[in-house]
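With one protein chain removed, the remaining protein chains of the complex are shown where they sit.
Chain naming follows the written order as A and B, and within any one chain the residues start at number 1.
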Amino acid sequence: MDISNYLYLSVILFTIGALGVLIRRNAIVIFMCIELMLNASNLALVTFSRIHGNLDGQVASFFTMVVAACEVVVGLAIIVTIYRSRRSASVDDASLLKN
Amino acid sequence: MLHHSLHLALTVGRTATPEAVQFWILAPLATLAALGILLVKKAVHSALLMAWVMVTLAIFYIAQDALFLGIVQIVVYTGAVMMLFLFILMLVGVDSSESFVENVKGQRIPSIIAAVGLGGLIVSLLGRATVGSPAVGLAAANVDGNVQGLAKLLFTQYVWAFEVVSALLITAALGAMVLAHSQKVRSPFAQRDLAIARFRKSSLGEAAGLPASGVYARHNAVDVPALLPDGSPAPTSVSQTLRARGDIITSSGFALEHIEEQED
Partner (left out) sequence: MRTSSHLVYLIALPLFSSALLLLLGRIADKWGHLLATLVSASTFGIGVSEFVAMHSHTGANRAATQKLFEWISVGNLKVDASLLLDQLSICFVLLITGVGTLIHIYSIAYMDHDKDRRRFFAYLNFFIAAMLLLVLGDSYLNLYVGWEGVGLASYLLIGFWNQNPVYAVAAKKAFVANRVGDLGLSLAIMISFAQFGTVSFTGVKAGAPHASPAALTAIGAMLLLAAAGKSAQFPLQSWLGDAMAGPTPVSALIHAATMVTAGVYLITRSNFIFDASSTARILVVSVGVITLLFGAIVGTAKDDIKKALAASTMSQIGYMILATGLGPVGYAFAIMHLLTHGFFKAGMFLGAGSVMHGMDDEVNMRKYGGLAKLMPITAVTFGLGYLAILGVPPFAGFYSKDKIIETAFNQGGGKGIILGGAALLGAMITAFYMTRVVVLTFAGARRWKDGSHPHESSVLMWGPMVILALGSVASGFLLSMGSSLVNWLQPVVNASNATGGKELMKPLVVSLLALAVVILGAGYAIVKYRTVPEIAPEQVSVFTKAARKDLYQDVFNNAVLVKPGTILTAGLVATDHNVIDGAVRFVGWVISEVSDVLRKIQNGYVRSYALTMLVGVFIGAVILWVVTA
(Lines give C-alpha, C1' and ligand atoms only; values in the text may rest on other atoms or scores of the structure.)
Protein backbone atom coordinates (compact mmCIF):
# COMPACT_ATOMS: atom_id res chain seq x y z
CA MET A 1 0.00 0.00 0.00
CA ASP A 2 1.26 3.42 -0.78
CA ILE A 3 1.57 6.05 1.96
CA SER A 4 -0.34 8.54 -0.17
CA ASN A 5 -3.53 6.60 0.50
CA TYR A 6 -3.63 8.33 3.87
CA LEU A 7 -3.68 11.60 2.00
CA TYR A 8 -6.63 10.49 -0.13
CA LEU A 9 -8.50 9.44 2.98
CA SER A 10 -7.74 12.84 4.44
CA VAL A 11 -9.17 14.57 1.37
CA ILE A 12 -12.31 12.43 1.49
CA LEU A 13 -12.89 13.19 5.17
CA PHE A 14 -12.24 16.89 4.56
CA THR A 15 -14.75 16.96 1.73
CA ILE A 16 -17.38 15.22 3.81
CA GLY A 17 -16.74 17.68 6.62
CA ALA A 18 -17.11 20.67 4.32
CA LEU A 19 -20.29 19.25 2.90
CA GLY A 20 -21.63 18.75 6.41
CA VAL A 21 -21.00 22.37 7.30
CA LEU A 22 -22.91 23.46 4.24
CA ILE A 23 -25.83 21.07 4.48
CA ARG A 24 -26.57 20.45 8.15
CA ARG A 25 -28.52 22.99 10.17
CA ASN A 26 -27.90 21.93 13.73
CA ALA A 27 -25.13 24.13 15.01
CA ILE A 28 -23.60 21.32 17.06
CA VAL A 29 -23.44 18.98 14.09
CA ILE A 30 -21.89 21.76 12.03
CA PHE A 31 -19.28 22.10 14.73
CA MET A 32 -18.56 18.38 14.60
CA CYS A 33 -18.10 18.64 10.86
CA ILE A 34 -15.61 21.45 11.38
CA GLU A 35 -13.77 19.19 13.79
CA LEU A 36 -13.84 16.50 11.15
CA MET A 37 -12.20 18.86 8.67
CA LEU A 38 -9.54 19.78 11.20
CA ASN A 39 -8.90 16.11 11.96
CA ALA A 40 -8.62 15.36 8.27
CA SER A 41 -5.98 18.02 7.89
CA ASN A 42 -4.19 16.65 10.94
CA LEU A 43 -4.03 13.27 9.26
CA ALA A 44 -2.53 14.91 6.19
CA LEU A 45 0.05 16.71 8.36
CA VAL A 46 1.07 13.53 10.12
CA THR A 47 1.40 11.77 6.78
CA PHE A 48 3.51 14.59 5.38
CA SER A 49 5.67 14.36 8.47
CA ARG A 50 6.25 10.73 7.70
CA ILE A 51 6.98 11.40 4.04
CA HIS A 52 9.51 14.13 4.80
CA GLY A 53 11.11 12.35 7.69
CA ASN A 54 10.93 15.14 10.27
CA LEU A 55 8.60 15.97 13.12
CA ASP A 56 7.56 19.48 12.07
CA GLY A 57 4.31 18.19 10.62
CA GLN A 58 3.46 16.56 13.91
CA VAL A 59 4.18 19.80 15.77
CA ALA A 60 1.85 21.64 13.41
CA SER A 61 -0.75 18.99 13.99
CA PHE A 62 -0.34 19.45 17.73
CA PHE A 63 -0.95 23.19 17.40
CA THR A 64 -3.98 22.51 15.27
CA MET A 65 -5.40 20.40 18.05
CA VAL A 66 -4.87 23.15 20.60
CA VAL A 67 -6.48 25.74 18.37
CA ALA A 68 -9.34 23.37 17.67
CA ALA A 69 -9.85 22.91 21.38
CA CYS A 70 -10.02 26.67 21.90
CA GLU A 71 -12.42 27.00 19.05
CA VAL A 72 -14.67 24.29 20.38
CA VAL A 73 -14.80 25.88 23.80
CA VAL A 74 -15.73 29.32 22.54
CA GLY A 75 -17.99 28.01 19.79
CA LEU A 76 -19.97 25.81 22.13
CA ALA A 77 -20.34 28.72 24.54
CA ILE A 78 -21.76 30.79 21.71
CA ILE A 79 -24.15 28.00 20.81
CA VAL A 80 -25.32 27.84 24.42
CA THR A 81 -25.85 31.57 24.49
CA ILE A 82 -27.80 31.55 21.27
CA TYR A 83 -29.83 28.60 22.43
CA ARG A 84 -30.62 30.40 25.67
CA SER A 85 -32.07 33.40 23.88
CA ARG A 86 -33.66 31.73 20.85
CA ARG A 87 -34.52 28.27 22.16
CA SER A 88 -33.04 26.76 19.03
CA ALA A 89 -29.73 25.35 17.90
CA SER A 90 -30.50 25.75 14.22
CA VAL A 91 -28.21 28.15 12.41
CA ASP A 92 -31.02 29.07 10.03
CA ASP A 93 -33.00 30.59 12.88
CA ALA A 94 -30.25 33.08 13.56
CA SER A 95 -30.74 34.89 10.28
CA LEU A 96 -31.43 38.44 11.35
CA LEU A 97 -28.53 39.87 9.32
CA LYS A 98 -30.37 39.90 6.05
CA ASN A 99 -31.27 42.51 3.45
CA MET B 1 -4.59 14.31 -15.86
CA LEU B 2 -6.07 13.03 -12.66
CA HIS B 3 -5.00 9.51 -13.48
CA HIS B 4 -1.56 10.69 -14.36
CA SER B 5 -1.17 12.41 -11.01
CA LEU B 6 -2.44 9.40 -9.14
CA HIS B 7 0.07 7.29 -10.93
CA LEU B 8 2.90 9.56 -9.92
CA ALA B 9 1.65 9.75 -6.37
CA LEU B 10 1.78 6.04 -6.08
CA THR B 11 5.51 6.19 -6.17
CA VAL B 12 5.79 7.98 -2.80
CA GLY B 13 6.62 4.95 -0.78
CA ARG B 14 5.40 1.56 0.27
CA THR B 15 4.22 0.47 3.67
CA ALA B 16 4.53 -2.84 5.44
CA THR B 17 1.74 -5.34 4.89
CA PRO B 18 0.21 -5.26 8.41
CA GLU B 19 -0.27 -1.53 8.13
CA ALA B 20 -1.90 -1.96 4.71
CA VAL B 21 -4.34 -4.50 6.12
CA GLN B 22 -5.15 -2.22 8.99
CA PHE B 23 -5.66 0.71 6.60
CA TRP B 24 -7.95 -1.12 4.23
CA ILE B 25 -10.13 -2.26 7.12
CA LEU B 26 -10.27 1.01 9.03
CA ALA B 27 -10.29 3.57 6.24
CA PRO B 28 -13.62 2.46 4.69
CA LEU B 29 -15.14 2.29 8.16
CA ALA B 30 -13.97 5.84 8.90
CA THR B 31 -15.36 7.07 5.60
CA LEU B 32 -18.68 5.38 6.29
CA ALA B 33 -18.78 6.88 9.77
CA ALA B 34 -18.02 10.34 8.34
CA LEU B 35 -20.83 9.96 5.85
CA GLY B 36 -22.99 8.91 8.76
CA ILE B 37 -22.25 12.16 10.57
CA LEU B 38 -23.51 13.88 7.50
CA LEU B 39 -26.62 11.82 7.10
CA VAL B 40 -28.07 10.77 10.49
CA LYS B 41 -30.92 12.84 11.86
CA LYS B 42 -30.06 12.90 15.53
CA ALA B 43 -27.17 14.98 16.71
CA VAL B 44 -26.26 12.52 19.41
CA HIS B 45 -25.74 9.78 16.81
CA SER B 46 -23.52 12.14 14.84
CA ALA B 47 -21.47 12.66 17.98
CA LEU B 48 -20.98 8.95 18.49
CA LEU B 49 -19.95 8.44 14.83
CA MET B 50 -17.57 11.36 15.20
CA ALA B 51 -15.96 9.69 18.18
CA TRP B 52 -15.45 6.58 16.07
CA VAL B 53 -13.76 8.58 13.30
CA MET B 54 -11.46 10.17 15.84
CA VAL B 55 -10.44 6.86 17.36
CA THR B 56 -9.71 5.51 13.88
CA LEU B 57 -7.55 8.53 13.16
CA ALA B 58 -5.70 7.99 16.44
CA ILE B 59 -4.87 4.47 15.31
CA PHE B 60 -3.60 5.81 11.99
CA TYR B 61 -1.40 8.35 13.82
CA ILE B 62 0.16 5.63 15.90
CA ALA B 63 0.62 3.52 12.79
CA GLN B 64 2.47 6.41 11.21
CA ASP B 65 4.99 6.74 14.06
CA ALA B 66 3.13 9.63 15.69
CA LEU B 67 2.67 7.99 19.05
CA PHE B 68 2.28 11.17 21.05
CA LEU B 69 -0.37 12.59 18.73
CA GLY B 70 -2.23 9.32 18.74
CA ILE B 71 -2.47 9.34 22.51
CA VAL B 72 -3.42 13.03 22.60
CA GLN B 73 -6.05 12.39 19.95
CA ILE B 74 -7.70 9.78 22.15
CA VAL B 75 -7.27 11.54 25.47
CA VAL B 76 -7.96 15.15 24.49
CA TYR B 77 -10.12 14.82 21.45
CA THR B 78 -12.13 11.73 21.88
CA GLY B 79 -12.11 12.03 25.63
CA ALA B 80 -12.46 15.72 26.42
CA VAL B 81 -13.71 17.50 23.34
CA MET B 82 -16.29 14.92 22.38
CA MET B 83 -17.48 14.80 25.97
CA LEU B 84 -17.93 18.55 25.77
CA PHE B 85 -19.98 18.09 22.64
CA LEU B 86 -22.18 15.52 24.32
CA PHE B 87 -22.52 17.72 27.36
CA ILE B 88 -23.77 20.60 25.24
CA LEU B 89 -26.05 18.23 23.40
CA MET B 90 -27.58 17.29 26.75
CA LEU B 91 -28.10 20.98 27.51
CA VAL B 92 -29.67 21.74 24.17
CA GLY B 93 -31.80 18.59 24.07
CA VAL B 94 -30.38 15.19 23.39
CA ASP B 95 -33.08 13.93 21.11
CA SER B 96 -33.45 17.07 19.02
CA SER B 97 -33.49 16.03 15.40
CA GLU B 98 -33.76 18.06 12.27
CA SER B 99 -35.60 17.52 9.05
CA PHE B 100 -33.60 17.22 5.88
CA VAL B 101 -35.84 19.52 3.87
CA GLU B 102 -33.56 22.24 2.61
CA ASN B 103 -35.11 25.67 3.07
CA VAL B 104 -32.30 27.83 1.74
CA LYS B 105 -32.73 28.17 -1.98
CA GLY B 106 -29.74 27.06 -4.11
CA GLN B 107 -27.79 25.61 -1.21
CA ARG B 108 -27.62 21.84 -1.43
CA ILE B 109 -26.69 21.12 -5.06
CA PRO B 110 -24.08 23.88 -5.35
CA SER B 111 -22.65 22.74 -2.01
CA ILE B 112 -22.20 19.19 -3.20
CA ILE B 113 -20.68 20.32 -6.48
CA ALA B 114 -18.30 22.73 -4.79
CA ALA B 115 -17.24 20.30 -2.08
CA VAL B 116 -16.70 17.34 -4.36
CA GLY B 117 -15.01 19.50 -6.96
CA LEU B 118 -12.70 20.92 -4.32
CA GLY B 119 -11.89 17.42 -3.12
CA GLY B 120 -11.02 16.33 -6.63
CA LEU B 121 -8.83 19.34 -7.18
CA ILE B 122 -6.99 18.79 -3.91
CA VAL B 123 -6.36 15.17 -4.84
CA SER B 124 -4.94 16.28 -8.14
CA LEU B 125 -2.75 18.91 -6.46
CA LEU B 126 -1.63 16.41 -3.84
CA GLY B 127 -0.36 14.16 -6.57
CA ARG B 128 1.75 16.98 -7.94
CA ALA B 129 3.06 17.95 -4.53
CA THR B 130 4.38 14.51 -3.72
CA VAL B 131 5.93 13.84 -7.09
CA GLY B 132 9.48 12.60 -6.91
CA SER B 133 9.85 12.70 -3.16
CA PRO B 134 10.13 9.16 -1.82
CA ALA B 135 9.03 8.72 1.77
CA VAL B 136 11.86 9.16 4.23
CA GLY B 137 10.12 7.63 7.20
CA LEU B 138 10.44 8.75 10.80
CA ALA B 139 12.92 6.16 12.00
CA ALA B 140 15.73 8.71 12.13
CA ALA B 141 13.62 11.50 13.62
CA ASN B 142 12.18 9.27 16.30
CA VAL B 143 15.49 7.75 17.29
CA ASP B 144 15.27 9.24 20.81
CA GLY B 145 11.59 8.45 20.99
CA ASN B 146 8.67 10.28 19.41
CA VAL B 147 7.72 12.25 22.54
CA GLN B 148 11.32 13.37 23.11
CA GLY B 149 11.65 14.42 19.49
CA LEU B 150 8.47 16.43 19.58
CA ALA B 151 9.42 18.00 22.89
CA LYS B 152 12.78 19.06 21.53
CA LEU B 153 11.09 20.86 18.64
CA LEU B 154 8.32 22.38 20.76
CA PHE B 155 10.63 23.85 23.36
CA THR B 156 13.29 25.08 20.99
CA GLN B 157 12.18 25.99 17.54
CA TYR B 158 8.46 26.39 18.30
CA VAL B 159 8.67 27.73 21.83
CA TRP B 160 7.32 31.14 20.92
CA ALA B 161 4.33 29.65 19.12
CA PHE B 162 3.85 27.33 22.07
CA GLU B 163 3.64 30.26 24.50
CA VAL B 164 1.28 32.16 22.26
CA VAL B 165 -0.96 29.16 21.96
CA SER B 166 -1.06 28.85 25.74
CA ALA B 167 -2.24 32.47 25.91
CA LEU B 168 -4.86 31.62 23.32
CA LEU B 169 -6.10 28.73 25.44
CA ILE B 170 -6.45 30.89 28.52
CA THR B 171 -8.26 33.56 26.54
CA ALA B 172 -10.61 30.97 25.12
CA ALA B 173 -11.36 29.62 28.58
CA LEU B 174 -12.10 33.12 29.83
CA GLY B 175 -14.22 33.87 26.78
CA ALA B 176 -16.26 30.74 27.27
CA MET B 177 -16.87 31.64 30.89
CA VAL B 178 -17.97 35.15 30.01
CA LEU B 179 -20.28 33.91 27.27
CA ALA B 180 -21.84 31.11 29.24
CA HIS B 181 -22.23 33.02 32.47
CA SER B 182 -25.58 34.68 32.93
CA GLN B 183 -25.89 37.26 35.64
CA LYS B 184 -29.02 37.75 37.66
CA VAL B 185 -30.05 41.40 37.43
CA ARG B 186 -32.08 41.36 40.66
CA SER B 187 -32.67 39.15 43.62
CA PRO B 188 -35.90 37.14 43.36
CA PHE B 189 -38.94 38.61 45.13
CA ALA B 190 -39.82 36.89 48.34
CA GLN B 191 -43.44 36.40 49.35
CA ARG B 192 -43.05 39.10 51.97
CA ASP B 193 -41.85 41.61 49.38
CA LEU B 194 -44.77 40.79 47.12
CA ALA B 195 -47.26 41.24 49.94
CA ILE B 196 -45.80 44.60 50.88
CA ALA B 197 -45.88 45.68 47.27
CA ARG B 198 -49.56 44.77 46.97
CA PHE B 199 -50.48 46.91 49.96
CA ARG B 200 -48.34 49.80 48.81
CA LYS B 201 -50.33 50.18 45.57
CA SER B 202 -52.48 53.23 45.02
CA SER B 203 -55.64 51.18 45.42
CA LEU B 204 -56.28 48.31 47.80
CA GLY B 205 -58.44 46.62 45.18
CA GLU B 206 -55.87 43.91 44.55
CA ALA B 207 -54.53 43.65 48.09
CA ALA B 208 -56.37 40.41 48.74
CA GLY B 209 -55.27 38.92 45.44
CA LEU B 210 -56.55 39.13 41.88
CA PRO B 211 -60.07 37.91 41.06
CA ALA B 212 -60.39 34.21 40.32
CA SER B 213 -61.01 33.09 36.80
CA GLY B 214 -64.49 32.31 35.55
CA VAL B 215 -66.39 29.37 36.96
CA TYR B 216 -69.48 28.64 34.89
CA ALA B 217 -72.02 25.95 34.52
CA ARG B 218 -70.66 24.80 31.21
CA HIS B 219 -67.00 25.73 31.59
CA ASN B 220 -64.73 25.81 34.58
CA ALA B 221 -61.15 26.58 33.78
CA VAL B 222 -58.29 29.02 34.26
CA ASP B 223 -58.50 30.13 30.63
CA VAL B 224 -61.82 31.97 30.87
CA PRO B 225 -62.05 35.42 32.47
CA ALA B 226 -64.59 36.03 35.18
CA LEU B 227 -67.49 38.35 34.39
CA LEU B 228 -67.84 41.76 35.96
CA PRO B 229 -71.28 42.88 37.21
CA ASP B 230 -71.98 44.71 33.94
CA GLY B 231 -71.35 41.57 31.89
CA SER B 232 -67.90 42.49 30.57
CA PRO B 233 -64.96 40.12 31.12
CA ALA B 234 -62.46 40.91 33.90
CA PRO B 235 -59.06 40.77 32.20
CA THR B 236 -57.07 40.49 35.43
CA SER B 237 -58.78 37.25 36.39
CA VAL B 238 -56.73 35.13 33.98
CA SER B 239 -53.02 34.46 34.10
CA GLN B 240 -50.82 36.95 32.32
CA THR B 241 -48.92 34.15 30.66
CA LEU B 242 -52.05 32.64 29.17
CA ARG B 243 -53.17 36.02 27.97
CA ALA B 244 -49.83 36.62 26.32
CA ARG B 245 -50.01 33.25 24.59
CA GLY B 246 -53.55 33.95 23.43
CA ASP B 247 -54.74 30.81 25.15
CA ILE B 248 -57.85 32.31 26.68
CA ILE B 249 -61.45 31.80 25.66
CA THR B 250 -63.79 34.77 25.48
CA SER B 251 -66.32 34.74 28.29
CA SER B 252 -68.98 36.79 26.54
CA GLY B 253 -70.87 33.63 25.67
CA PHE B 254 -71.41 32.99 29.39
CA ALA B 255 -72.82 36.43 30.07
CA LEU B 256 -76.45 36.76 30.92
CA GLU B 257 -78.45 38.41 28.16
CA HIS B 258 -80.29 41.66 28.91
CA ILE B 259 -78.78 42.14 32.27
CA GLU B 260 -80.87 45.30 32.91
CA GLU B 261 -84.10 43.38 32.51
CA GLN B 262 -82.95 40.85 35.09
CA GLU B 263 -82.68 43.60 37.62
CA ASP B 264 -86.34 44.58 37.20
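Everything that follows uses one rule, which is that a contact is a pair of C-beta atoms (placed from the backbone, for glycine too) under 8 Å apart; a residue touches a chain by one contact, two chains touch by 3 or more.
Please read all numbers here as calculations on a predicted model, not as lab measurements.
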Touched by the hidden chain, restricted to displayed chains: A, B
Among B:S46, B:S124, B:S237 or B:S251, residue touching the chain not depicted: B:S124
Candidate in contact with the missing chain, chosen from B:A20, B:A114, B:L210 or B:A234: B:A114
Absent chain, residues of chain B that touch it: 104, 107, 110-111, 114-115, 117-118, 121-122, 124-125, 128
Touch residues of chain A, complete complex, unshown partner: 18, 21-23, 25, 30, 91-92, 94-99
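Keep this in mind: only the chains that are shown with their structure count from here on.
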Length of the line joining the C-alpha centres of chain A and chain B, rounded to whole Å: 13
Interfacial residue positions of chain A with respect to chain B in the complex: 1-9, 11-20, 22-26, 28-29, 31-33, 35-36, 39, 42-43, 46-47, 49-56, 58-59, 61-63, 65-74, 76-81, 83-84, 89-90, 92
Interfacial residue positions of chain B with respect to chain A in the complex: 9-15, 19-20, 23-24, 27, 30-31, 34-35, 37-38, 43, 46-47, 50, 53-54, 57, 60-61, 64-66, 68-69, 72-73, 76-77, 80-81, 84-85, 88-89, 91-93, 96, 98, 102-104, 107-108, 111-112, 114-116, 118-119, 122-123, 126-127, 130, 133, 135-138, 140-142, 146, 149-150, 153-154, 158, 161, 165, 168-169, 171-173, 175-177, 179-180, 182
